[in-house]
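Here the complex is missing a single protein chain, while all its other protein chains stay put.
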Amino acid sequence: MVSVTSSRLVRNREARRATLALERPGVAWAVPGLLFFAVFALAPMAGVVYLSLTSWDGLSAPQFTGLHNWSRFLSDGQMWQSTLVTAVLLVGNIAVQAPISILLGVWSAGHQRNRAVLSAIFFLPLLLSTAATAVMWRQLLDPNFGVPAELAGLLGSANLLGSQGGAVACLVLVTSWQFIPFHTLLYQGAARTVPETLYQAAAIDGAGRARQFFHITLPQLRNTIVTSTTFMLVGGLTTFDIVLLLTNGGPGTDTSILPFTMYQTAFRTYDYGYASVIASFLLLLATGASFVMVKLSGYDKMTSTLEGM
Amino acid sequence: MRSRPNYLAGIATFGWLLIIGVPLYALVNTAVQPQTTYTDRGPVSLPSAVTFDNFVTVVRSGFVGYLWNTALVAAATVAIVLLLAVPISYAVVRGHGWLTRGVFRLFLLGLAIPAQAVIIPLFLIINRLGFYDSLWGIILPTAAFSMPVSVLVISGGMRNISVSLYEAMALDGARPARILLDLVIPLSRSSIATASIFAALQAWNGFLFPLIMTQSDSTKVVTLGLYNFVSEYGANIPALLAAVLMSAVPILLVYLFARRALVAGLMGAGGK
Partner (left out) sequence: MMNSISRKRACATLVVSAALVVTAAGCGSSAGSAKSATGSVQFWTLQDPTNSVQQAAVDSYNSAGPGKVAMSVIATDGFKDKLRTAMGSSLMPGIFFNWGGGSLTDYVRAGKLVTLDPALKSQFLPSALQAGTVDGKLVGIPARGTQPVFLFYNKKVFTDAGVQPPTTWADLTNLVQVFKGKGITPFAVAGNATSSWTELMWIEYLVDRLAGPGLFQKIAAGDWSQWKDPAILKTAQMVKGLVDSGAFGSNFASVSYGAGGTSTLLDKGKAAMVLMGSWEYATQQSADPAFAKDGLGYLPFPSVEGGKGDPADVVGNPTNYLSVTTAAPATTAADFLKTTYSDSYVAGLVAKGEVPVTVNAKQALAKAPDPTYAGFQYDLVQKAPAFTQSWDQALGLTLGTPLLTEIQRLFNGQDSPEQFVSGVLAIKP
């Protein structure tokens, strides 16, 4: 680009900027969606935050108790244990799902025909609801009649759900099995937008497949990695169907992740005030983590990975 | 493209095919066996007896009606989500500075709302609006909860559109609406498709909202209908899994068609 400073060019740039300002959408574009979202998602959440300051059993009127529930939460040992298990599962899930999803997504972005067929098959687990997947895996993991029975020699023991390590591994397995297809879809769409010219230039420079992957593909997938990891984070903090159906938080309370504990507090002990504290805490954690992720990666600057081309 | 075949990729994908395929095989395998014999052999062996009675049982339980309800819920959810999330994403990506960034952050907040926690206030709101025991009681919250994801994905797709394209259209005197329809939507088709699939799946597989917001048989959706085969102390596993299979087929068809749109819509996404 040749930079020539002349008054004509400056005037053109200003005129251009003024013209461009016209074509930008204002906040009014977002209002209908915001209102809808506010009524059906934000308002209930505000209700939950309010409930965390009360004591309520769901039947009579809530009693305002101020920060009592919160101080109870902060001194509750069970809550810290739950947080720890949640973190362990989260890290496990991300560590397993991210690499596999990226590799699969990039692979299925290729245009070979067999890849299209196989990608469709790989997508199938997502079509099953979480409950259905958990029910299916519960059958498969039966120590006497399921897969562990046939692989007992390989695995050492068929009693997979009977220990904390085994239960955590099974939960990671089932969750990954179900959600890797979703993340693969994200990466597939993104990988397809990486311009072929980049790869061609690198090939001319003599870069091999691995180098191209690490130096071209991954950086171009930066935004998608942020999106995908945010989903995994959020998923780990809000979903617990698989835990409920496979281990019910057991053995003992070894896999009682925070969202599960929240559900139990609300719908088993009917202590909605306390459950609302856990829910608000989860919301804070998840939002905080996504904010941090977005900030660190510059995602909210809305820049394209293709800038400068 | 690549001239040498990628052996590593080949082996890895074969391995993944096994991991995906074996449980799915077990699913189909159990669904085609009678309840009396399905435990005779392991879940991954060949069936000792094959029957399609389970599928008949499922249809007889009113499953087709449930599928129809679920399809309505999914279609309406996707429609609402797209109608609202596309303009929001557009505003977030192309709008003025800090206000629209605030909107984006607001939706990030919404990503993490735990459904089980808000179910009671939400139930009260739906009840007060008069939507209890109607499909709208399911559609509206599901759509609302799918919006953060959709905004995240669609804005991710929209930001890959090169600035020079906007400038070109602006210099032609185009207003934001025209730019949205003629430039942005066509170029972010893949992310819109992804968001649609996600919203559709949320609607298709949702259990909690249908459970709490409906009660009649006429508003039952597929996930509730599965419980026709689950009682307090036992379950008709083959029929249950047959129902699971049947509930997955329609959305599989949608995915297969959406994929074609995905592939077709990926021309020239980006600058020159």
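Note that the chains are named A and B in the order they appear, and that numbering of residues resets to 1 at the start of each chain.
Simple rule for what comes next: a residue touches a chain if its C-beta (ideal position, glycine included) is under 8 Å from a C-beta of that chain, and two chains touch if they have at least 3 such contacts.
Quantities reported herein were computed from a predicted structural model and do not represent experimental measurements.
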(Q) Among the chains you can see, which ones touch the chain that has been omitted? (A) A, B
Q: Taking the full complex into account, find the residue in A:Pro148, A:Pro181 or A:Pro259 that is in contact with the omitted chain.
A: A:Pro148
Q. Considering the entire assembly, which residues of subunit A contact the chain that has been omitted?
A. 27, 34, 38-39, 42-47, 50-51, 56-62, 135, 138-139, 141-146, 148, 157-163, 244-253, 264, 267-271
Q | Interface with the unshown chain - residue positions in subunit B | A | 35-36, 39, 99, 102, 119-121, 123-125, 127-128, 132, 207-208, 211-212, 215-217, 224, 226-228, 230-237
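Rule of thumb we're sticking to: only the chains that are shown with their structure count from here on.
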Q: Please compute the C-alpha centroid of subunit A, do the same for subunit B, then give the distance between them in whole Å.
A: 15
Q: Report the residues of subunit A in contact with subunit B in the complex, numbered from low to high.
A: 16, 19-20, 22-27, 29-30, 32-34, 36-37, 39-45, 47-48, 51, 58, 100, 103-104, 107, 110-111, 116, 118-132, 135-137, 139-140, 145-147, 149-150, 177, 182, 185-186, 189-190, 192-193, 195, 209, 223-224, 227, 230-231, 234, 237-238, 241, 259, 262-263, 266-267, 272, 275-276, 278-279, 282-283, 285-287, 290-291, 294, 300, 302-307, 309
Q: Using the touch rule from the top, collect the residues of subunit B that touch subunit A in their complex.
A: 1-2, 6, 9, 12-13, 16-17, 19-24, 26-27, 30, 39, 42-44, 80, 84-85, 87-88, 90-96, 99-101, 103-118, 120-122, 124-125, 140-141, 143-145, 147-149, 151-153, 155-157, 159-163, 166-167, 169-171, 173-176, 179-180, 190-191, 193-194, 197-198, 201, 204-205, 207, 223, 226, 237, 240-241, 244, 247-248, 251-252, 255-256, 259, 262-263, 266, 269-271
